[in-house]
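All protein chains but one are shown at their positions in the complex.
Let's turn to chain A:
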Amino acid sequence: MRYAMAIDTKKCVGCGDCVVACQTENNVPHGYCRDWIVESVDGTYPSLSLEFRSERCNHCDNSPCVRCCPTGASHKAEGGIVLVTHHKCIGCGACIQSCPYDARYPHPEGYVDKCTFCIHRVEKGQNPACVDVCPTHCLYFGDLDDPNSDVSLALKDRKWKVLAPEAGTKPQLYFLT
């Protein structure tokens, strides 16, 4: 089992609904976020292209955050989801430094926090909150090992890219282009 997410940049409007839904679903404190929107513009007026990307933890196969965690708080759960056990975290910040995607933040309660792919929902067969809320239906989630999962079907017929492939982390966030 390998959980992954695909984001359709042809449909994302960068509204940030995924960010608010994550905030209310996971009680992310104000001023912090587990997911965010990147807007990238290319070209000069009027020959332009624009891409919105809803970004979060890439739940990398080869995850530097897990490797560098001195207490084992950062670990891999079922389906490759990368998690932080809050009570084991000493807040040293090594994982924050090691993440090429800047996906982690220091929670005011003193531990490091980040996207969990809403594992509490996924365990019940539901989608992460960001996927279920997205008004443009541009997020796809599921098990890559299942050829009929939403994410497998989305990746099958489309071109895609991952972010910072050169980091060698084997990220599991795919951007449909």
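Just so it is clear, contacts are C-beta pairs under 8 Å (C-beta built on N, C-alpha and C of every residue); 3 or more make two chains touch, one makes a residue touch a chain; residues count from 1.
FYI, contacts and distances are computed from a predicted model.
**Q** Which of the following names does UniProt give to the chain that is not shown: "CRISPR-associated endoribonuclease Cas2", "Hydrogenase small subunit", "Thiosulfate reductase/polysulfide reductase chain A" or "Branched-chain amino acid ABC transporter permease"?
**A** "Thiosulfate reductase/polysulfide reductase chain A"
**Q** Per the definition of touch given earlier, which of A:Gly72, A:Gly110 or A:Pro165 contacts the omitted chain?
**A** Reading the full complex, the residue touching the unseen chain is A:Gly110.
**Q** Would you indicate which residue among A:Thr24, A:Gln97 or A:Thr177 is in contact with the undisplayed chain?
**A** A:Thr24
**Q** Contacts of chain A with the missing chain: which residues?
**A** 10-11, 13-17, 19-21, 23-27, 30-31, 33, 41, 43-46, 48-52, 86, 91, 106-111, 118, 120-121, 124, 126, 132-138
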